[in-house]
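Shown here: the complex without one of its protein chains, the others still in place.
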Amino acid sequence: MLSQESLRQINKEIAKYPPGRKQSAIMSALRIAQTEKGWLPKEVIEFVADYLDMPPMAAYEVATFYNMYDLEPVGRHKLTVCTNLPCALSGGVHVAEYLKRRLGIGFNETTPDGKFTLKEGECMGACGDAPVLLHNNHRMCGFMSMDKIDRLLSELENQ
Amino acid sequence: MSARALILAGIGADADRTWRLQDYVARGGYDTLRKIVAEKTPPEAIIAELKTSGLRGRGGAGFPTGLKWSFMPRAFPGDKYLVCNSDEGEPGTFKDRDILRYNPHAVIEGMLIGAWVMGCTRGYNYIHGEIFQVYLRFEEALEEARAAGLLGQNILGSDFSFELFAHHGYGAYVCGEETALLESLEGKKGQPRFKPPFPASYGLYGKPTTINNTETFASVPFVLKMGGEAFLGLGKPNNGGAKIFSISGHVNRPGNYELNLGTPFPELLEMAGGVRDGRKLKAVIPGGSSAPVLPADIIMDCTLDFDAIAKAGSMLGSGAVIVMDETACMVRALERLSYFYHEESCGQCTPCREGTGWLYRVVRRIEEGLGRSGDLDLLCSIAENISGRTICALGDAAAGPVRSFIKHFIDEFIYHIEYKKCLVPLAVQDLGSQINVNVSPT
Partner (left out) sequence: MLEIEIDGNAVQVPDGSTVMDAATLAGVYIPHFCYHKKLSIAASCRMCLVQVEKAPKPLPACATPVTNGMKVWTHSETAIKAQKGVMEFLLINHPLECPICDQGGECQLQDLAVGYGGAHARYREEKRVWVNKNFGPLIASDATRCINCTRCVRFTTEIGGLMELGQAHRGDHAEIMSFLGRAIDSELSGNIIDLCPVGALTSKPFRFSARAWELSRRRSISPHDSLGANLIVQTKHDKVMRVLPFDNDRLNECWITDKDRFSYEALASEHRLTSPMIRKDGEWRAVSWQIALEFTVAALQEVVGGQGGQALGTLASPHATIEELYLLQKLARGLASENIDFRLRQRDFRGDAVRGGAPWLGMSVVDIHDLHSLLVIGSFLRKDAPLLAQKVRHSALRHGLRVSAVGSSAEDWRMPVAARALVAPAAMAAALAGIAAALAAETGKPVAEALAGRLPPDIPNNVRAIAQSLASGEKNAVWLGSFAVQHPRAAELHLWAQEIARLSGAALGFIGEAANSTGGYLASAVPGAGGLDARAMIESPRDAYLLFGVEPDLDFADGAATMTALDQAQLVVAASIFDSPALRQSADVLLPIVPFTETPGTFVNCIGDAQSFHAVALPPGEARPGWKVLRVLGNLLDLPGFNQDDAKAVRDEALSGDIRACLDNAIGELPEAEDPSPAQTSRLQRVADVPVYFADPLVRRAASLQKTADAAPPTARMSASTLAALGVSAGSRVRVTGTGTVELQAVADESVASGCARIAAAHPATVALGPMHGNLSVEQI
């Protein structure tokens, strides 16, 4: 179900916790699985749950509780835009509107070519860099002017 | 950054290159730990020093750190855990991110000292999921510390051992609440626990656990190095030392500024380059989005410390200062905050699960020009029914802004309801007001 490399990474995470506390690694295990698969199909969640000796429902609770997990397929590039107060004060809402226009999609939608998914995000803890957005969960982009968005999009278009 | 900086001292333009162990050591890092281990400083002495310093928790609640550390049952046999709360995700807060990416070893040293004091054998740093690059850097810093014999078994050749690991969140603000964080560390949903029991007796995996904020841990080496009295002297009585203020919103130079507690607010505003475009200051949320908002005239008279801000009717919280100028529509601002708490409620207890959604829907309605007379009373009543009735503080955090925004800016709310229009011209607004979007002009 998962690659050897993913399993190796999960094993490394398991080792961080005391014996018998494998479940503690669920968040990183799901993250690793999602990075490999692009999103988290339920079979993958069940596989990860079995791997960590926990009930699949408990793993599903985790996968649905934390909003960086994707339970539906997303585009190759998921852009999560913060529109909360500090970002909004710095133009976060306009960033989102601009992205919607540029990509021709709304929040929680994916471009027909499968390249981009747009999400509305919650505070990312980087309000000093506002407005911010996250690319594929792990890369933070700050001070997003229209110009920087254009550059980011053309960079990602070509990937 | 302030000249008085401690945690952020020596961190300048090349901050992204000076976070490594060698840089920290060059700045005097790990001196305190080495001294403690070499001299076998008694834990009681360290706790006493911390108490003298007046160091209070930097995560928002401001609980005295020395006192917290003294609660830990040091003699408890078996595992005891030390947890660092780097799950910073309240709108306005972004200081832990900078500490972790520019000075991660200060946190590690602070945790080592905490482990020494409380007899913890294992620790975790829970890092906000959205700052994943920072999590990776912290993992690197841990590797450096392990390689240098600063972490693991027999630290610095002594019989002191402590294992420290990084754990990342993945998008849940509520995990910043310490018991939700523990649940999350155990691999569950981050739903806060009812207290008592408190983590000091029943924490991670049911074992005694102490949880401190990133900045608190990072402060500890500096407090001990300069001495409790000296640290206290930086600030005001009961508000010892310096702390990091994160300023965002309508200022020219948003960012982190390390100031002595008790610094007048206008000084911080000036450091941040003043209000953007020379506009007029309207309101400030002084301690993260859950702190009550203060109008300009009140905040301009405040000093930045726990007691002064509390006296003004708000709280210093984590020192996250959100600045709004005259172009900000306060209804829209509240709508953004209410949306946040609605989205981030964990769903466990009734008042927060149901109440935050209700608050948001009513505020949104008013924002969109669909408000009804009686809505403001309704909002206050809902907020009152949430406050103090929930398992954790998220309910209070959601209710606080509603009450303070209405209290201080009731005119704007009434105007929205009565005239279906915004007092602030839409053209100048950054917030993207939605008013009239859903209302056809009559």
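Each chain gets a letter, A and B, in the order it is written, and its residues are counted from 1.
Throughout what follows, contacts are C-beta pairs under 8 Å (C-beta built on N, C-alpha and C of every residue); 3 or more make two chains touch, one makes a residue touch a chain.
Keep in mind it's a predicted model, so treat the numbers as computed, not measured.
Colleague: Who touches the missing chain here, A:W39, A:Y60 or A:F107?
Modeller: A:Y60
Colleague: For the chain left out of this view, which of B:L204, B:L232 or B:I391 touches it?
Modeller: Considering all chains, including the one not shown, the answer is B:I391.
Colleague: For review purposes, identify every residue of chain B that touches the missing chain, sorted by number.
Modeller: Residues 172, 174, 189, 194, 196, 342-351, 353-358, 361-362, 365, 378, 381, 384-385, 388-391 of chain B touch the chain that is not shown.
Colleague: For the chain that got dropped from the picture, name the residues of chain A it touches.
Modeller: 42, 46, 55-58, 60-61, 64-65
Everything below uses one rule, namely that only the chains that are shown with their structure count from here on.
Colleague: Nearest whole angstrom, what separates the Cα centre of chain A from the Cα centre of chain B?
Modeller: 23
Colleague: Mind pulling up the chain A residues that touch chain B in the complex?
Modeller: By the definition above, chain A touches chain B via 16-18, 21-28, 30-31, 52, 54, 58, 61-62, 65-69, 83-86, 88-91, 93-94, 97, 121-130, 134, 137-140.
Colleague: Which bits of chain B are touching chain A when the two form their complex?
Modeller: Touching chain A: residues 79, 88-94, 96-98, 122, 124, 128-133, 165-173, 184-190, 205, 246-250, 254-256, 285, 289, 320, 322-324, 328, 332-333, 336-337, 339-340, 343-344, 346, 430-432 of chain B.
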